[in-house]
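A single protein chain has been omitted from the complex, and every remaining protein chain is retained in its original position.
Showing subunit A:
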Amino acid sequence: MDPAPLPFGERDPDPELGVPVPFACTTSYAEAARAAPSIRQLDHRRVTQCALSRVCGVCGSPLGRPIAFVGSPAEADRNAFHFPPCHLECAQALLDAVAPVDVAVLGQPETVDAWVLTTTAAFEYVRPSLEDADRRPTFEPYEVLTSTR
C-alpha cells in the first residue's frame, strides 16, 4: 500500500516497543501489510524508495536541506548508513524516541548505545555487491557537515 506521508509523532506505534514506526520500517508488500508494524527491521523496498524518490525515511515527505542520517558509531566511522536519509527534525525526533529502547532497532544488528546524527548536502546510494557480507544497500554522505554523537 502506498501511504500518504505522516509526521513521526502521528505514526502508528510499534505495539511491542511503543515507538512510532518510521516510514522506512513500514512494509511495502501488500501481503505483509496487515502484520503489526515494527521498528526492528527496515523494509528494503522502502529504503530504495527513500533513496531514489528523495523522501524522508521517518515521515515519507520530500527531503530538505541539510539531509540527516542516523546510525551506529560503526556506520558513522565507515561513512555508510543503512537507515535512509531524513529531515533533520525527523532524525532528532526518531533518536529521542529510540534512545531509551534497549533492543536492536532500525535494522541494526545489535543495540546501539550512542546513536550518531550526521548531516550532509548530498549522498550516494550504494547497492550491495556480491562480496558484501551484509547484502543491504548503504548510504554514503558526501562531505559530512555536522556529526553529533
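Throughout what follows, a residue touches a chain if its C-beta (ideal position, glycine included) is under 8 Å from a C-beta of that chain, and two chains touch if they have at least 3 such contacts; residues count from 1.
The criterion applied here is as follows: contacts and distances are computed from a predicted model.
**Student:** Please identify the absent chain by the protein name in its UniProt record; candidates are "ABC transporter ATP-binding protein", "Acyl-CoA desaturase", "Ring-1,2-phenylacetyl-CoA epoxidase subunit PaaA" or "4Fe-4S ferredoxin".
**Tutor:** Not shown, but named in UniProt as "Acyl-CoA desaturase".
**Student:** Among the options A:24, A:39 or A:63, which residue touches the chain absent from this view?
**Tutor:** Once the missing chain is taken into account, the touching residue is A:63.
**Student:** Tell me which of A:49, A:79 or A:108 is the one touching the absent chain.
**Tutor:** Checking each option in A:49, A:79 or A:108, the one touching the absent chain turns out to be A:49.
**Student:** Write down which of A:36, A:99 or A:122 is the residue touching the left-out chain.
**Tutor:** Final answer for the missing-chain contact: A:122.
**Student:** Determine and list the subunit A residues touching the chain excluded from the picture.
**Tutor:** Output for subunit A: 1-4, 30, 48-49, 52-55, 61-65, 67, 121-131, 135, 142-143, 145.
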